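A single protein chain has been omitted from the complex, and every remaining protein chain is retained in its original position.
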Amino acid sequence: MAIKVCPAALDPWHELQAYQNSAKDMAGKFGATSIFIGTMRDFNEGDDVKGMTLEHYPGMTEKQLEKIVAEAQQLWPVLDVLVVHRVGNILPNEPIVLVAVWTSHRGDAFDASRYIMEALKSKAPFWKKELLKSQDERWVVKNTDGYKQL
Amino acid sequence: MAIKVCPAALDPWHELQAYQNSAKDMAGKFGATSIFIGTMRDFNEGDDVKGMTLEHYPGMTEKQLEKIVAEAQQLWPVLDVLVVHRVGNILPNEPIVLVAVWTSHRGDAFDASRYIMEALKSKAPFWKKELLKSQDERWVVKNTDGYKQL
Amino acid sequence: MTMSIKVRYFASLKESVGRSEDDLEFAGLSTVSDVWHCANPKQALPDNVLAAVNMDYVELSHKVNDGDEVAFFPPVTGG
Partner (left out) sequence: MTMSIKVRYFASLKESVGRSEDDLEFAGLSTVSDVWHCANPKQALPDNVLAAVNMDYVELSHKVNDGDEVAFFPPVTGG
């Protein structure tokens, strides 16, 4: 299991390949990998967005993410988990978050990865400030519920 | 949208990176990517498995996968989909299937990728024959339901 | 009228019928079920067999037409 707060560019494919290659004891044991990647869009709530700053609470971030992963491990038979989250200045089309869950069976991988993403969105202490094309800055006020999107 | 039947080794990270880089019109528009990778395990139903042969029905495979993706596109606002499935001889720890869905919002990506995987498992004409450590061969008889794993 | 039907078998069913395909030229074929019995007169259609006509799933009562490709196979196990 690994949790990383990442101040520089996040390459999800490289992270996944490197992590899976390093987890030798998993080889041949996992049948399912469910991965979620959140990426910065160039629009939000009707406005063009040119960039974003992600603030976080160092220490609490890791503590909360560890709790969330431990909860998922209690709820589903999870073989391994990787969570990587960007902080700092982010541009549109750059990845913000990566959650990957390895399990024996696919239902558990889907359920656990979604659980971790939803819990991360509601509990991990990160805050987004958007820089609009108009040069205005604004804090994102609230995350939407991933189980009931409009 | 791309659907590929792949007779040689499948590198999911390379496929994902190449596909996403080629889909230039998506850049900045997608906020969520949900990916599922199915990988061959070295055990099944209590037996050690050394390899597998995946047979398929060329033509019908692509036709059914296209229908499944079109159904998902009707049900959720999907920006893009990639489906890659191995055929031929496969060894433990090798990827069998890759499904990736790009959307604006995360709920849609999770729902659509899972829908595509479940439909693929029940409708795409692939058949697995396992080669056991005992040298016995056996056809896998039935896929399990991914929404209710034991 | 004589119909020309390509019949295909896959996976364990291919092994049990001992062939991967048949080319039928036959009058009086009406349904997918008839196609099976014409091609395999001595073998009952196994339970759980799936059928496709021109690469779409169909019921065994589905009517066939001249030139159709009819396929029989066990439950699929991909993914």
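Note that the chains take the letters A, B and C in the order they are written out, and that residue 1 is the start of every chain.
Following the convention adopted for this analysis, contacts are C-beta pairs under 8 Å (C-beta built on N, C-alpha and C of every residue); 3 or more make two chains touch, one makes a residue touch a chain.
The model shown is predicted, which means the values in this text are computed figures rather than measured ones.
Shown chains touched by the undisplayed chain in the intact complex: A. Although one chain is not displayed, its contacts with chain A can still be listed: residues 38, 54-57, 59-60, 63-64, 85, 96-97, 117, 120-129, 139-143.
In the analysis below, only the chains that are shown with their structure count from here on.
Note on chain placement: the centre of chain A and the centre of chain B lie 22 Å apart, centres being C-alpha means.
With each centre defined as the average position of its C-alpha atoms, the distance from chain B to chain C rounds to 27 Å.
Chain A and chain C have centres, each the mean of its CA atoms, that are 48 Å apart.
The multi-chain contact residues of chain B, meaning those touching 2 or more other chains, are 38, 117.
Residues of chain C in contact with two or more other chains: 79.
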